[in-house]
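Every protein chain but one is kept in place in this view of the complex.
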Amino acid sequence: MNAEADTLVGDSQAAVERERRRRWLSIASAVVVTLVGAAAVIGSRTYPYWTPLGPGPGFFPRWLGGILVVCGLLWLVQVLRATRTTPARHADGTQEAVAQAILVPEDEAPEYSLPTVLAIVVSLCVLAATLEVLGYQIAMFLFVLFHLLVLGRRRLLLSLVLALVCSVGVFVVFTRFLTVPLPASSIPFLRDMGF
Amino acid sequence: MLLDGFGAALSPQNLAFALIGCLLGTILGLLPGIGSTAGMAILIPLTLALDPAGAIIMLAAIFYGGAYGGTITSVLLNIPGEGESAITCIDGYQMTLKGRAGVALTTAGIGSFIGGTVATLALVIAAEPLSRLGLKIGPPEFFSLVLIGLALLVGLVGRSVLLGIISATLGLLIAMVGIDPVMGMPRFTFGDPHFFDGISYVPVLVGLFGLGELLATSGQAAPRPTAPTLRELIPSRMDARRSAPSIARGTVIGGLVGLIPGVSSAISSLLAYSTEKKVARHRDELGTGAIEGVAAPETANNSHSNAAFIPLFTLGIPASPAIAVLMGAFLQNGITPGPTLFTEEPELIWTVIASLFVGNLLLLLLNVPLVSLWTRILAIPYSVLRAVIFAFIVIGSYAVSNSVIDIYIMVAFGVIGFVFRQVGLPLAPLVLTLILGPFLESALRQSLQLSRGSFSIFVDRPLSLAFLVVAAVILLASVFSASLKRRAGLPTDAEV
Partner (left out) sequence: MKSTPLRIAAVAGAALTLTLAGCAQTDGGASGSESAADYPSKGIELLVGYDAGGPTDTGSRLIAEELEKKLDTSVTVTNKPSANSQVAYTELAQAEPDGYTMSAITFPSAIVTVLDESRGADYDRDSFAPVALQVVDPTAVAVAPDSEFDTPEDLVKYAQENPGELQATTTGVGSNEHFALAQLKEAADADIAPVHFADGSTKATTAFLGGNVDILLANVSDMQPLIDAGDVKVIGVMDAERSPFLPDVETFTEAGHDVEISSSRGFAFPADTPEEVVEEVSDAIGEIMEDPAFEEKMTQVGLAPSYKDAEEYAAYWDETEAQFSELLPLVQEEQQ
């Protein structure tokens, strides 16, 4: 609703910002790909490379790692070259065209909001970390509440009810009717209370 | 056999699974950016508690529902669910602007039904003979066949050969995790027995397609469509006459392209659209809201999706990412798709095939009249839906092996999927190689055990040799055409 208006006003600026971010992400990804390849080569050096019958356990990891290193470096060069040949002429046609040729057309990559992305990822990790400590019901209740109240800015009553359904409700349905066990708390006090 | 299958597929229980799957799949497909693949990935957890037949029936229904949900948003909002309905946006949205959204959606539904049913009929006829042929596919042939799939993947999917190779190689490398098939050594497991069987597919798929998509669209404001009234849903006689040949062409194109491993249904709908542009009688109107522009691609992508079951059931090769997700579900249920399915699990396989018909029919009977209801679901605040989906994917990842590690894996692959989308790395090669990787290495080893260490087994067996030649030709052709394009100053895309 109001987010829509915001994007309209800051559209061109946001596009420039997104483009810049995406380029950095490409560079970082290329580096990571190269490193993953290198790690695979190094990590597989203890696995036998060849056996009397043919390739051993180390054969594929070493070659795949090698391919990744080469491709990662090639990609890095591609992205860097494209960055250098584009002077700081932001948000005009040329810059867009280059971006399209080497990266992704504008319409392909959807809009995201970095704070939301981080909030989601961190909250999921916290949920995973607390799942077996607090038990599914409490951990999930807090998680859903956080998403509705803080991220979604929903009303308190609605948030509480939905969080209750997703935590206690889902727990009962899954453990009792679908016989899919979900974790209980490992804290004796909470466990005794039925969580 | 097929009749028995219908008996089982129409049992109240399985029918209910199909119905629920269809409804949930459509709801998920309505969400921005989520189509059939992501929809299935997110809903896999629901199927974990079911028996194999029920689970697969439900997933197949989710698959259809998700695709149709994507069609609805393409037509009404100009937002495609996945690549497969992207091309529908062009004429579909124009029709909406002209107040003919209902007709577009009905035509898409009828086209999907016809395309899907014809392709499934082909599956029924071809499946058993093909599966007998499939038995000729021993380890060496399987190895060569997988190489064809890899060559196609690298050349066809994505816009750059380089990024395609990176994605495919990453998938293969992830597939290396676990006890190796050669000497039984734990590989890249960090000493944790949890990884001895490799990284499980479900959290990876849920992360890449489900969470990744939700992260990538996290900045989008919720769209607000208006529902077409029922009167507008029925196509006129003129519409029917114009769309009939398009549906026929779409069925054939989708059915044939769907047989090729590694080609996604987006390519079928693109091909169908460009065919319409060349041969349709009213081709000049395409792009301005012509019914052919909706009928042909929508038929083609559903025909493609159903045809893609043929290589899965007869050879055990997943032909597209969506089918790969389904294959993951098969494996999860302890069933390895392949030619022996017809002798070992005849009841299951015919039930599933029958349920494909049922799913197609449900889609037509249920989704089309309910279009106005679907559009109202879009009015539920996105943040609410998202919170519920998050709860769901967490349970799903955990429930696969009752392990928190899988939740972290899901989150990690969600971030990977998000980054892939941002930097333009294609997801499909990674998923397909992740699933095919273990088979590739095992097949190589088995071939060499059969030949007692001689590599000539791959060229001595005629079928294997033929496959190898095809793979080489495809690879050379895609590299060659890419370099030709580059020299001509064209973008090096392989966007068929």
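Letters A and B name the chains as they come in the text, with residue numbers starting at 1 for each one.
Definition applied: a contact is a pair of C-beta atoms (placed from the backbone, for glycine too) under 8 Å apart; a residue touches a chain by one contact, two chains touch by 3 or more.
Keep in mind that this is a model prediction, so the values were computed, not measured.
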item	value
Sole residue of B:13, B:236, B:288 or B:340 that reaches the chain not shown, by the stated touch rule	B:340
Hidden partner chain, touching residue among B:100, B:386 or B:445	B:445
Per the touch definition above, residue among B:1, B:179, B:361 or B:412 touching the missing chain	B:179
Among A:43, A:66 or A:169, the residue in touch with the chain that has been omitted	A:169
Touching residues on chain B - with respect to the absent chain	48-49, 51-52, 134-139, 179, 181-186, 191, 193-197, 332-336, 338-341, 343-344, 376, 379-381, 384, 401-403, 438-439, 442, 445-446, 449-450, 452
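Criterion: only the chains that are shown with their structure count from here on.
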item	value
Of chain A, residues touching chain B in the complex	1, 3-4, 7, 22, 25-26, 29, 33, 36-37, 40, 43-44, 47-48, 51-57, 60-61, 64-65, 67-68, 71-72, 74-75, 78, 100-101, 103-104, 108-113, 116-117, 120-121, 124-125, 127-129, 131-132, 140, 143-144, 147-148, 151-154, 158, 162, 166, 170, 174, 178-183
Chain A contact footprint on chain B (complex, rising order)	32-33, 48-49, 159, 162-163, 165-166, 169-170, 172-173, 176, 180, 182-183, 185, 187-188, 211, 214-222, 381, 383-384, 386-388, 390-391, 394-395, 398-399, 402, 404, 407-408, 411, 414-415, 418-419, 421-425, 441, 444-445, 448-449, 452-453, 455, 491
